[in-house]
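Encoded as structure tokens, the structure appears first; notes follow it.
Note that one protein chain of the assembly has been removed; the remaining protein chains are unaltered in position.
Right after this comes chain A.
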């Protein structure tokens, strides 16, 4: 087993992109005055000649990234999710998505775990926005090891990718030695037969904790780490639906437009199955310490346990 580490995925991203730079000389990194927060500052320090600070102008940053990609670069354009996916949505759609350029849009500080900054910076809409752009790949890694693998996969994939990063430190769950990452292939972290929890990002670790606790109560919970929201792994969803009969999704995102809806779409089309979505219930967040907010919004292991029991009628 690799070492268990507790580190924010933004930190893992910053380290990974800086480390992979030598191997991939076309990689360039852009930021919009948030390099210290998004952790692109790590890349900037290591490769200053391949780092472009665009200032507080995210729409231009995305367009510049498109121009760089049109000339053969592999740009990673980073800001808070609220701005890279939200404010610059139309630039991502028209200047990156439509021409299918090889730009990686990085959305850091996604979800309510931004914490104290409050609702204006707590982006729970980015997955929904990015999902509706044709051809956009969406990666939302759960931990340090998955983020490293996702960064490498994003570099090697030729086309637009949205990479979601979290602010809060998360314990690793993918530190097993045979871990493999493939875009569009979910990972079964715990096998189970009574119900399946499909989680993404920060909620994957919480789902694992919930499953382990429920096991002690005799409830067998399958946990799927859905690091790729688009293209969604239909096969793993349908298999879980057929084998466990009930599905719970968990994400740090609005229940409208995110992982839950992506899973619901697959189920309703191919294998109608009872589904409960855990997420932000179509409301804005507010200021507070990240861990407390996550508890208040039910984005934690104990709430997943409750929902699983209720769904099983226990």
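Definition applied: contacts are C-beta pairs under 8 Å (C-beta built on N, C-alpha and C of every residue); 3 or more make two chains touch, one makes a residue touch a chain; residues count from 1.
Definition applied: contacts and distances are computed from a predicted model.
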> Just by its UniProt name, which of "Peptidoglycan glycosyltransferase", "RNA polymerase sigma factor SigW", "Transketolase" or "Multisubunit sodium/proton antiporter MrpD subunit" is the chain not shown in this complex?
Replying inline: "Transketolase"
>> In the whole complex, not just what's shown, which of A:60, A:175, A:220 or A:265 touches the removed chain?
In response: A:60
>> Which parts of chain A face the unshown chain closely enough to count as touching?
In response: 28, 49-50, 52, 54-55, 57, 59-73, 75, 90-91, 94-95, 98-100
